[in-house]
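Moving on, here comes subunit A:
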Amino acid sequence: MTDLSVRALTAGYGKAPVLDRLDLDIPSGRLTAVLGPSGCGKTTLLRCVAGFLRPADGTVTVAGRIVAGPGRHVPPERRAVGIVAQEGALFPHLTVARNVGFGLTSLPRAERAPRVEAMLELVGLAGLGSRMPHELSGGQQQRVALARALAPRPSVVLLDEPFNALDTALRGDLRDDVRAALAATGSTGVLVTHDQEEALSWADHIAVLRQGRVAQHGSPQELYAEPVDPWVASFLGDAVLLPGRHEGGRVLTALGAHPLTPGSDSRLTVGTAVLRPEQLQLCSAEAAPVRGSVTRVRFHGHDALVAVALADGTTVRVRHPGPVSVVPGDETGLRVQGAAALRATAADPPGAAGGPTKKSTDRPPRAGLPTG
Partner candidate 1 sequence: MLAVPAALTGAFALLPLVYLVIRALERGPAFAWGVVSADRTAGLLGNSLRLTVVVVVATWVLGVSLAWLTERTALPAARLWAVLATLPLAVPSYVMSFSWLSAFPGISGFTGAAVALSLACFPYVYLPVAAVLRGADPALEEAARSLGHGPWRTFRSVTLPQLRPAAVGGGLLVALYVMSDFGAVSLMRYDTFTRAIHTSYRASFDRTPAAALGCVLVLITVALVVAERRTRGRARYDRTGRGSARPAQRMPLGRAARTAALGWSAAVALAAVAFPVGTLCYWIAVGNSATWAPGPLWEAAVATVGVAAAGAVVTVLLAVPVAVLSVRHRGPLARTLEHASFAGHALPGITVALAFVFLAVRYAEPLYQQWPLLVLAYAALFLPLALTGVRAALLQAPESLEEAARSLGRGPFATLREVTLPLAAPGIAAGAALTFVVIMKELPATLLLRPTGMDTLATRLWTHTDNFAFAAAAPYALTLVLIAAVPSYLLGRHRP
Partner candidate 2 sequence: MATAALLLPTLAACGSDSEGAGSGDSDNGQNADSGAADTLTIYSGRNEELIDPLIEKLEEATGVTVSVRYAGTAEHAATLMEEGEGTNAGLFISQDAGALGALSKAGLLEELPAELLDDVDAAHRGTEDDWVGISGRARVLVYNQELVAQADLPDSIHDLTTEDWRGKVAYAPTNASFQTFVTALRVIEGEDRAEQWLRDLQANDAEVFDGNGGIMDAVNNGDVEVGLTNHYYWYATAAEEGAENLDSRLHFFPGEDPGSLLNVAGVAVTAHGGQSEAARKAVEYLLSEEAQKYFAEETMEYPLAAGVTSPVEDLPPFESIEAPEVNLTDLDSLEETLALLQDVGMV
């Protein structure tokens, strides 16, 4: 059962479509993140679902009802799709309570105030109903926007990068509270974001969008462990990408031989092996099967990322827990734990046009990607 289902959706602003026959099913009552680099079409998708943009082709089904399809375009106000916009988009001329109550026109008048108060309580703003939006902090404004979107009990709530404009400290709390509020109301939430960390930590499901199509769709763990291709691998978290060869159920790379992940195609003989930096461990150079020299150390507190140049010139990144004893220039040994995924090498390598781009400055740095 899905609350939101998109089929063969093609849409755009000019001649070149931004969405290219996109298919997507959002499971009910769960939180799904639609993740993609800027320009991938996630905002276009959101506007098609909300009804602000008329798709060129394909259908959008909300709660079992086709709201956009050939010859059919249900206006936004009759879709029962809630939206929390990037900047909150609170009506500056209305109080907080009137903002939250804005969508409750079908509710009997007597029930509106209690509902508004309940929603404000849900988002942790009980008693602030009489304030004006500009009297609230940015985080509070986003909470009001969420309360406003949830108040009419929409089938789906779309969240358009709602945490973007907030500082990091606020983000975590607000994310958790939003999750809780959505769960409490049993809402189906769709978070549109370009922040992979946010998607991984917040969502039950992630749909990675790339050039107008869904590149991969699944739980965060699935996506992290079994990315469909090197592009998704490096877009979702840090990845160590190395040329690999399949031989007798193992993957051979410059770091040695690794077991193959269950999701790997056993028929593939040559491709790109995907490892995660935390699978790599530093060890003493003497005993190690693989050696390299440390080129850079980036300390993060809970862990550190150490870049190591191998003998063949490849640089890999190692996530090392706790304090690090090596400094650039040191020789070190490397050890690999766990399985590697082997994927066909992409026609367009990560970092090329359409690949992930680093937009957000507060994302962890990703030095050590093959393309640097």
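On how the list was made: all candidates are chains of the complex that A comes from, given by their letters.
Keep this in mind: a residue touches a chain if its C-beta (ideal position, glycine included) is under 8 Å from a C-beta of that chain, and two chains touch if they have at least 3 such contacts; residues count from 1.
Computed from a predicted structure; not experimentally measured.
S.K.: State which numbered option touches subunit A in this complex: 1 or 2.
M.R.: In this complex, among candidates 1 or 2, subunit A touches 1.
S.K.: What residues on subunit A touch candidate 1, complex-wise?
M.R.: For subunit A paired with candidate 1, touching residues are 50-52, 75-79, 81-83, 85-87, 89-93, 102-103, 105-106, 134, 138, 145, 148-149, 152, 154, 158, 165.
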